[in-house]
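Every protein chain except one is present and positioned as in the full complex.
Should a chain be cited, it is by its letter among A, B and C, assigned in written order, with residues numbered from 1 in that chain.
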Amino acid sequence: MLSNPRRTVLPLLLLLCVASAAAGPRAREAGVPFDGDPGPQDAITDVAGVEVGQVTLISGDGTLVVGKGPVRTGVTAVFPKGKAYPGFVYGGTFVANGTGEMTGRALIDELGEFTGPVVLTGSGSVGVVRDAVQAWYARRTGGDPEETFPYTLPVVAETFDGMLNDTFGQHVTKEHVFQALDGAHAGAVAEGSVGGGTGMVSHGYKAGIGTASRRVLVGGVTYTIGVLVQANHGGRDQLTIAGVPVGRRLAAAPPLPPKEGSIIVVVATDAPLLPHQLRRLALRATHGIARVGGMSGTTSGDLFIAFSTVRPEKAGDAMLQTRYIDSLAINPLLAGTVLATEEAIVNALFAGGTMKGINNHVVDGLPVERVRAILRDAGRLREP
Amino acid sequence: MLSNPRRTVLPLLLLLCVASAAAGPRAREAGVPFDGDPGPQDAITDVAGVEVGQVTLISGDGTLVVGKGPVRTGVTAVFPKGKAYPGFVYGGTFVANGTGEMTGRALIDELGEFTGPVVLTGSGSVGVVRDAVQAWYARRTGGDPEETFPYTLPVVAETFDGMLNDTFGQHVTKEHVFQALDGAHAGAVAEGSVGGGTGMVSHGYKAGIGTASRRVLVGGVTYTIGVLVQANHGGRDQLTIAGVPVGRRLAAAPPLPPKEGSIIVVVATDAPLLPHQLRRLALRATHGIARVGGMSGTTSGDLFIAFSTVRPEKAGDAMLQTRYIDSLAINPLLAGTVLATEEAIVNALFAGGTMKGINNHVVDGLPVERVRAILRDAGRLREP
Amino acid sequence: MLSNPRRTVLPLLLLLCVASAAAGPRAREAGVPFDGDPGPQDAITDVAGVEVGQVTLISGDGTLVVGKGPVRTGVTAVFPKGKAYPGFVYGGTFVANGTGEMTGRALIDELGEFTGPVVLTGSGSVGVVRDAVQAWYARRTGGDPEETFPYTLPVVAETFDGMLNDTFGQHVTKEHVFQALDGAHAGAVAEGSVGGGTGMVSHGYKAGIGTASRRVLVGGVTYTIGVLVQANHGGRDQLTIAGVPVGRRLAAAPPLPPKEGSIIVVVATDAPLLPHQLRRLALRATHGIARVGGMSGTTSGDLFIAFSTVRPEKAGDAMLQTRYIDSLAINPLLAGTVLATEEAIVNALFAGGTMKGINNHVVDGLPVERVRAILRDAGRLREP
Partner (left out) sequence: MLSNPRRTVLPLLLLLCVASAAAGPRAREAGVPFDGDPGPQDAITDVAGVEVGQVTLISGDGTLVVGKGPVRTGVTAVFPKGKAYPGFVYGGTFVANGTGEMTGRALIDELGEFTGPVVLTGSGSVGVVRDAVQAWYARRTGGDPEETFPYTLPVVAETFDGMLNDTFGQHVTKEHVFQALDGAHAGAVAEGSVGGGTGMVSHGYKAGIGTASRRVLVGGVTYTIGVLVQANHGGRDQLTIAGVPVGRRLAAAPPLPPKEGSIIVVVATDAPLLPHQLRRLALRATHGIARVGGMSGTTSGDLFIAFSTVRPEKAGDAMLQTRYIDSLAINPLLAGTVLATEEAIVNALFAGGTMKGINNHVVDGLPVERVRAILRDAGRLREP
């Protein structure tokens, strides 16, 4: 039932029945031209310290029975400085369209700080995930109220997977969340129909989790911007890849209902930035979404969070000290956020794969070869 | 006083051991002078349609064992238009200090609307309460994703009861939440150590839920403002009642640690107001808090929500029509919010009663007779 | 010195010396493909009631002498319901990047209303323009404090024209502002190096004022979205037209310093919308900017305002009544804002023309034929 590699092969077989394997290339490998210079993984984990843990729940088929399935959901956790790090990081948030949830946002807006992780899931599981994150920390502290208090405002965000998943069946449990948190790791990040993105649909095609990164130079130092999205937004006719209106040229596929869905964007960086500067990075996810044709529809929950892995140091009693990049010099970081967001969304689409869910509803994966042909016709395919 | 009817009498007895009955008068009855004209209940339920349901969980004594207790927590649900009403209401929120949680806020800020209820609880139970509200609506809709979708962003707010309660023990269950929701009713509202306020402490004394109302005249029509607070904020030395610095004159009581806690304020009105006007009402809870001496401390989650029970009407395809009060005329509604918030906080204190909680920690109830004496000395007691 | 048609031909000749006539086609006429359906003028004035008045100040040449020139500036005024309309309109604002000025914004955010006009100018003239708008209304009311009070918070926005204009020479006078206000009219809107846009530069080319409109269908009714921009933002390498990275393919032109400048966007609609909905429209200017490659650079003042020409009616003492479009149905209006903003920016570039300014600095006009060739190569030119 779980895509966690430590699980046995049985659930994997089940997975193969309901979701075509997303074994294809990532967008960049397939020749989609993107601006900017990615990191080695082209993933949020290119930011040193960031760890991602995911649990994918796929089981059942056929008619929806609330509480029984079919199940197409999961959890994706992003730790800013690794799962063992107990403290706060600077953060900033931005809401391009607020019909969605990101818990913990008031704290970040107020103090400019939060304790990780940022956890993404389906709309029906925000509560259980939130309490589970708290419980996970309480396990670590022994539940002492004083020591656990800093962890009482977890950051959990959602998009709605009701097109494929038994959203209200509460299939995500505390144990699943613990598994995602405990399993967080650096390195490659699975994309598409995994983790919180398992049941998600974007621009009319199966999508979910996507990630990308950019390396930028500021003041002679190279910094990394990493982005991870849970993409469940956008209409097919809006889909634009590398500036080409791909969506409208993919006419054969039957149109989906014009649900505009939602998208959560997590932006990580190793650049030293103050909280109000991180909010500025978070806002630029909007520009990245727009480059893929998204317009933040009226019921779309487009909520973004950015954090830095650089922490202040103690500088005396009640005093901290920090370095940060001059606001006049942060354009490369803003641009990196725009570009990595754009690519992460396209990556989510390339990795989505076709999936059948509730009531035998089928959501097509992006027809990658046809997309490549369209880009080639427009002179926008990077041939190998 | 334990509102869970399925509990045996044993916890009731236990309750009597851990919490002195708050059988005393409300602040107004005790002679505290407040400005303005309250409604018949002097409660949020004076706004026609508003229903409040509460579940109080009190059990166990002695040393904290996470998951075992002692339990001093609960749930307070406020339905804007009654528990049977399935639709949206206009709302607006304001955050005076954001170190707290109110889920669903992004939706309200974006659309200016939300589906009730507003539910208050302890920090450790936000998640279970949130998912339970969703499940409660899913039960009603049969779990159909389309029909349940509007209920996927519940409004749940918290304050931290870790001074008395086993916060991280997850003692609030889905069934408790259902019980609070199903039990919501018009009429009198229990105050003090009940519902979400069970384990809360304010200005150095036992507090919790408090409520009050004001009737104001605008354009020849009388409207009602109702306020309900979950008060867990403020230092003892700040406590001001009717302008008198009561806190500093109550010297005998041992000082509590200077935790400033949090306060959630729910503002209801039957005045027709647009969403952006309701945000303006919500902000005025700040002034009410300040009148009791609160300063919205740095780790205080002071989050407010205001809603109107007046709904727009359909006026054609995709078209709505609504009346609303001219912004130039809303001063009485702003003032009513300030004054009802002030009184609701003082009511929470008058009703709190002494309570013993985790590790036999005792929080004193407000010494009402001494407060009356202090007010009398200052010429500020309304004698009967 | 002024582009006002009622002036004599002499200043017009002067204009021809410093700015090549922008007599070319608008972007759409030149074959740039844009999505959506424009109104008859493809201008903000397609929204019935909107009037635009502009004064263009161009004089002098050579070395900058503060207070002497060269002068390349002006004023563009947009009246939501015509210059004779004395009252408020609903409005909403959004700031994508705040390093700029739009006076009157606090009022709009608070009351959701403002008295027009929205006036655009250079950074050095915001004050004189602001006071002049107040004086213009005071002239109408006879200066009675009570009657003039509603006009004390004018909306004036700016971008920085210091690349071409003697910004700090205070060349805009109260009389110029009166002239722009008195001269406001419906119908065609001059674009490019006119009015407030006279000295502006965008994406490395001469730009300034641009406008466009979209007609959209909601609930069986056709509404119009009109946009007017004062474009002074963006890097040349970012310039994207119809999805094609035009900027990087225009290699011959010498690169300008990477000043990212600013952009003001004014969104008008005849759709009945509440203030909080208008803020949502304003935010979508961000998506429009992104579609042309803009990223809202760190010193860019990207401030947007949206208003509706539909007003509430009196419905009793202190009571108003209004229709408005259901938030669930406003996607076409959001999309119209995105698309009209995109086209308005490109229009500003097509109309800019080459200009020589302070210290004989020359800013090239967009090489329209080369742009057409690039689009043709990419299969993105609409041939006539």
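The definition used in the following text is that a residue touches a chain if its C-beta (ideal position, glycine included) is under 8 Å from a C-beta of that chain, and two chains touch if they have at least 3 such contacts.
Since we're looking at a predicted model, the values are computed, not measured.
A.B. asks: Where the complex has a chain not shown, which of A:Val65, A:Ala188, A:Ala315 or A:Ala373 is the residue touching it?
C.D. replies: Checking each option in A:Val65, A:Ala188, A:Ala315 or A:Ala373, the one touching the absent chain turns out to be A:Ala315.
A.B. asks: So which of C:Pro33, C:Gly49, C:Gly82 or C:Gly98 would be touching the chain we can't see?
C.D. replies: Here the residue in touch with the unshown chain is C:Gly98.
A.B. asks: Write down which of C:Ala30, C:Val71, C:Leu111 or C:Ala207 is the residue touching the left-out chain.
C.D. replies: Per the contact definition at the top, the residue touching the missing chain is C:Leu111.
A.B. asks: Extract the touching residues of subunit A with respect to the undisplayed chain.
C.D. replies: Residue positions of subunit A that touch the missing chain: 110-113, 218-220, 272, 274-276, 280, 312, 315-329.
A.B. asks: Go through subunit C and note every residue touching the omitted chain.
C.D. replies: 64, 66-67, 95, 97-111, 123-132, 134-135, 138, 142-143, 145-146, 148-149, 152-153, 158, 160, 162-163, 166-170, 298, 301, 303, 358
A.B. asks: For review purposes, identify every residue of subunit B that touches the missing chain, sorted by number.
C.D. replies: So the residues of subunit B touching the unseen chain are 96-97, 240, 242-245, 258, 260, 280, 283-284, 286-291, 294-299, 327-331, 334-335, 338, 377-380.
Definition applied: only the chains that are shown with their structure count from here on.
A.B. asks: In whole angstrom, what separates the CA-based centres of subunit B and subunit C?
C.D. replies: Measuring from centre to centre gives 47 Å for this pair.
A.B. asks: Which positions in subunit C touch two or more other chains at once?
C.D. replies: If we look for residues of subunit C contacting two or more partner chains, we find 280, 327-329.
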